[in-house]
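Below is one structure, written out as structure tokens; the observations come after it.
Every protein chain except one is present and positioned as in the full complex.
In order of appearance the chains are A, B and C, and numbering begins at 1 in each one.
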Amino acid sequence: MNLAQNRADELFRSEVASWLEQNLSGEFAQLRHRGGPGDEHSFVEERKAWEQCMAAGGWTCIGWPEQHGGRGASIEQQVIFNEEYARAGGPGRIGHIGETLMGPTLIAYGSAEQQARYLPGIREGREFWCQGYSEPSAGSDLGNVKTRAEQAAESGEWRINGQKVWTSWATESNYCFVVARTQPGSVGHKGLGFFMVALDQPGVTVKPIEQLTGSSEFNEVFFDDAVCADSDLVGGPEQGWQVAMALLGFERGVSTLGQQMLFQNELDEVIALAKSNGSYRDVTIRQRIATAHTGLRIMRYNSMRMLAGGEDGSLSKEAMIYKLYWSSWHRNLGNLAMDVMGAQAQLLAGDGYQLSRLQGLFLYSRADTIYGGTNQIQRNLIAERALGMPREPRG
Amino acid sequence: MNLAQNRADELFRSEVASWLEQNLSGEFAQLRHRGGPGDEHSFVEERKAWEQCMAAGGWTCIGWPEQHGGRGASIEQQVIFNEEYARAGGPGRIGHIGETLMGPTLIAYGSAEQQARYLPGIREGREFWCQGYSEPSAGSDLGNVKTRAEQAAESGEWRINGQKVWTSWATESNYCFVVARTQPGSVGHKGLGFFMVALDQPGVTVKPIEQLTGSSEFNEVFFDDAVCADSDLVGGPEQGWQVAMALLGFERGVSTLGQQMLFQNELDEVIALAKSNGSYRDVTIRQRIATAHTGLRIMRYNSMRMLAGGEDGSLSKEAMIYKLYWSSWHRNLGNLAMDVMGAQAQLLAGDGYQLSRLQGLFLYSRADTIYGGTNQIQRNLIAERALGMPREPRG
Amino acid sequence: MDFKFTDEQTMVFETAAAFLAEASDSAAVRSAMVAANGYQPGDWQRLCEEMYWQAILIPEAHDGLGLGFVEIAGILEKMGERLYCGPFIASAVVATSALAAAGSDQQQASCFPRLLAGQTAALAYLGRSDLWDSGAVTATLVADGDNWRLNGDYQLVAHAAGSDFLLLAAKRPNGELAIAIVETDSAGVTITGHPTMDQTRPLATVTAVDVTVTAGQLLNSGGCCAQLVDDLADIGAISLAADQVGGSQQSLTAAVDYTQERVQFGRTIASFQAIKHKAADMMLKVEAGRSALYYAACVAELWRQSSAAPGQLAEAAAMAKSYCSDAYYFVSGTAVQLFGGVGITAEYDIQLYFKRAKSTESYLGSGNYHRERLAEQLLGPASPADQEAL
Partner (left out) sequence: MDFKFTDEQTMVFETAAAFLAEASDSAAVRSAMVAANGYQPGDWQRLCEEMYWQAILIPEAHDGLGLGFVEIAGILEKMGERLYCGPFIASAVVATSALAAAGSDQQQASCFPRLLAGQTAALAYLGRSDLWDSGAVTATLVADGDNWRLNGDYQLVAHAAGSDFLLLAAKRPNGELAIAIVETDSAGVTITGHPTMDQTRPLATVTAVDVTVTAGQLLNSGGCCAQLVDDLADIGAISLAADQVGGSQQSLTAAVDYTQERVQFGRTIASFQAIKHKAADMMLKVEAGRSALYYAACVAELWRQSSAAPGQLAEAAAMAKSYCSDAYYFVSGTAVQLFGGVGITAEYDIQLYFKRAKSTESYLGSGNYHRERLAEQLLGPASPADQEAL
């Protein structure tokens, strides 16, 4: 265990930095520091163009194996890339669900045909993905999924019916990966399939959910006889649970590093504000800023410890704390930002309900402890799976 | 609702103050400010003598009806008495379990014979009581009591077998009220009796429990064919649960006011220390002292709101928060006291394991959130009984 | 000393609850949120006519009800439960208290009938927003012949936009404070309403440029009003605490109700112990906040009757505002969490409570701000420099 950075890593760092310096300019200059949490839907088309620019430079999917178009970058290099990307003010990534979740899942569980069909679109910044796990009555409990998939005997085609919710990016994405029940009457983790469903078809309706921020970061997605080819089923029709769990493993993996860099930018803005508006003199604010700083650094070391364990998406049991940790940290940062602003935090700029980045952070971060498994669910998982305590009885 | 104090109350206040001024002197002067939480076992014999002195002056059991030897003092007067008692540095009361729990319970549920037998001993400071509710395997769950009481067919006498734990004052008391199972094989709240058991008999063994403080505030009490006359059963042999619950109601009632005055003395000591050792300059300490001050004042207004509801031991559902509230407050005060002392808090005076009052407070107050129903149990009770949420399933 | 409501008070509060359940239901609140000045003038008129609550603190001699702060606190609790949006605290509590405490006979005779008829007023004093007492006044009042000229900016004035007249605090050259009654439409007065994160509590900036003030417009015969501004800030803080207690109670009630309906893993989520324990912690804070509030309301009533002890109002306000601010933030935030996914949608009301918790937390001083005030009473000033200056 050591913190030294080797010569190759240093070269890599300057390569990333200088590429970003040269390319995040001109038409893309306006994207700097945009598209972070609460600001996801700014400059969407421009940011898609930026994804393609990055792809052209070979800077998407750098952690993927070379045979799939990546650079086979090491964990250290991926950390470095994310650091430099954040330092340069790189905009919030639109391709991240494809790059860090769907891609690695396909690489691990997809057929050669599926890999050939979908990985290039992700890597080249042409095709974007969203996630269909949660359902209205099931919350984030995959075992309670009600969405059904039925296979036509002759064509082998699947028809999907049901509803997903809390689907970010559904309005801007091309595909959604959907966990659906392939065995009528099955319960719990059995009888589930993992489908890659095109969104641009008559059987799919996307309905944005207006949130407390006044904007719509999440959507409901309705499947009404939506069609999915049998070749777009990942794993067998009863392997959905395993595939979905592997994907969640990736969610707690390298993809967290990019998120942390956005958090760092937010914290930096809070610190700058405290310095400029005089609240840095308030000892209680000072304590909380120091706590936030320490908390974010620890988040990073948590990730690095977990990633040191293995690169196959199967993380150590310590990784179970990740969601609870970051969502609580981020929620606290939102509240700290408001308190640094003081009573002035109530005033909105312009007309309508236009939130500044830090005002948005405060409201938006309340979702963090809820979607993708509430903090209560996370604590259950930690207690049961990491600490071996008894499972919660079902009713 | 108003805070005005009427003329009669003012007269009462000066009567209390001047009696204490005159009597808490001479041999009793050394008792000032002694016998509080963590210091219960100091000067026990002297404090018993002091109880008798108070009784002679008519200052024990002032809230009892006049027919039972009390003064029939109003809630306001009882508040005033406790305030003045604390202001004068009156020592921790040894008779409080008899005065505030056993006495009111006997007045409400005891037979005339039982009242005549036991109330005078309590009122005159001659006979002292302790409480036998908790058991080792049952915790504070009365429904799980295992101690058995069997009645001899001919004499009607009861034989009690079992073990109680967390019994304060067992070494100094004459009697213990014991909840025991009168119906073999009964479960839960049914089949319990409430017995007044003399401790000075061969069938009773008291074993002090050494605690983390190095002292023994609590005891185990073993009943091995302990004898209890049928006339010392309060209510019928199956009414133990009702009697015990009424007693717990009294525990959340007026008796809390005296406790709060001891808390005020402790807080005053913390404030004085902060002023003298310079830690008053630490903003985080200032915040916590203000929090403690507010918390204690609120504790008082909580009590007064609850007591305004009724004087029969049947308190409003808001009273369910009382134990959770005070135990958490007191535990936080203990930690605050340590932090005001800083690293010096580690040093003990003298040889052996002699804790100062504030050091003892820190360690002792960890018991507060455990005995008499842990904070977890309290939260269950609040959720179920005050908020009407579903009961916790038994295994 | 008595902590029980009278039967009359209980009746007032039951009436208030019933009225507000209808007049300030979710639709009414959402309509007020997007109204020009943050409330529907017709709704305010209706409240004034049907409930006559604007009259509570106006003396009977002036055709008011001559009731007191216990009634005010109880009604504000009910308003908090319903996210009531009208200018009740600004006009019927704070401005009315100022006029009752320091208005001349003539001022009272001219202002009270207007307020009784449904006009509204607001006190403006904040030249800066890191302090909430008379020390925050930066506007100036300088003599100009027989009259005065008032100049200054006022921030974060609740319910100023739409009000009929203002009470403007300003500093004389000798440092003393004065409060002037100024018509909203006076030359030199500009009121700019701002959109706010919590849309149920409108805030405005008030600017005064060379506003002419006559002797007859000055409260308290123009005498020093610093203590009055301090006291009114405390009255405002206690009023907000009442709103917070009501909002906390409703957040708890709504969350418990929701958890009794919502089924996950085959059980109502109310049956999960983690949910139950959260609810228990919420209730503890709601009830403790209510105790702090009722004490503070009693002290405010003593103050109204000029019989509070020195420092008593400040202490009571600091305890109530600090505890209730933190409690409302905790309780409403936890309620959002218990609602889960729907809690953060615009459709459900619980997020409105959460926003109001945050806006009332910082307004008139956060928990930390008021705890430091208490610490100063208990421990003296923190810094050695201040210590020596004593």
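The rule is short, and it goes like this: a contact is a pair of C-beta atoms (placed from the backbone, for glycine too) under 8 Å apart; a residue touches a chain by one contact, two chains touch by 3 or more.
Since the structure is predicted, the reported quantities are computational estimates derived from the model, not experimental observations.
Among A:A17, A:C53, A:A88 or A:A383, the one in contact with the hidden chain is A:A383.
Considering the whole complex, the residue from A:E15, A:E76 or A:E220 that touches the absent chain is A:E76.
Across B:P65, B:G342 or B:G388, the residue that sits in touch with the chain not pictured is B:G342. For the options A:A116, A:M245, A:A290 or A:A349, the residue in contact with the chain missing from this view is A:A290. For chain A, the residues touching the absent chain in the complete assembly are 1-5, 9, 76, 79, 271, 274-275, 280-281, 283, 286-287, 289-291, 293-295, 297-298, 301-302, 304-305, 307-309, 318, 321, 324-325, 376, 378-380, 382-384, 386-390, 392.
Touching residues on chain C toward the chain that is not drawn are 272-274, 277, 383. Considering the complete assembly, chain B touches the hidden chain via residues 134, 136-139, 141, 144, 165-166, 209-212, 214, 278, 282, 284, 338-339, 342-348, 350-355, 359, 362-363, 366-367, 369-371, 374-376, 379, 392, 394-395.
Note that in this section only the chains that are shown with their structure count from here on.
Closest to the middle of the protein, by Cα centroid, lies chain C.
Computed centre separation for the pair chain A/chain B is 54 angstrom, with centres defined by C-alpha atoms. Shared interface positions of chain C, defined as residues touching 2 or more other chains, are 268, 271, 275, 368. Taken residue by residue, chain B touches two or more other chains at 283, 287, whereas all remaining positions touch fewer.
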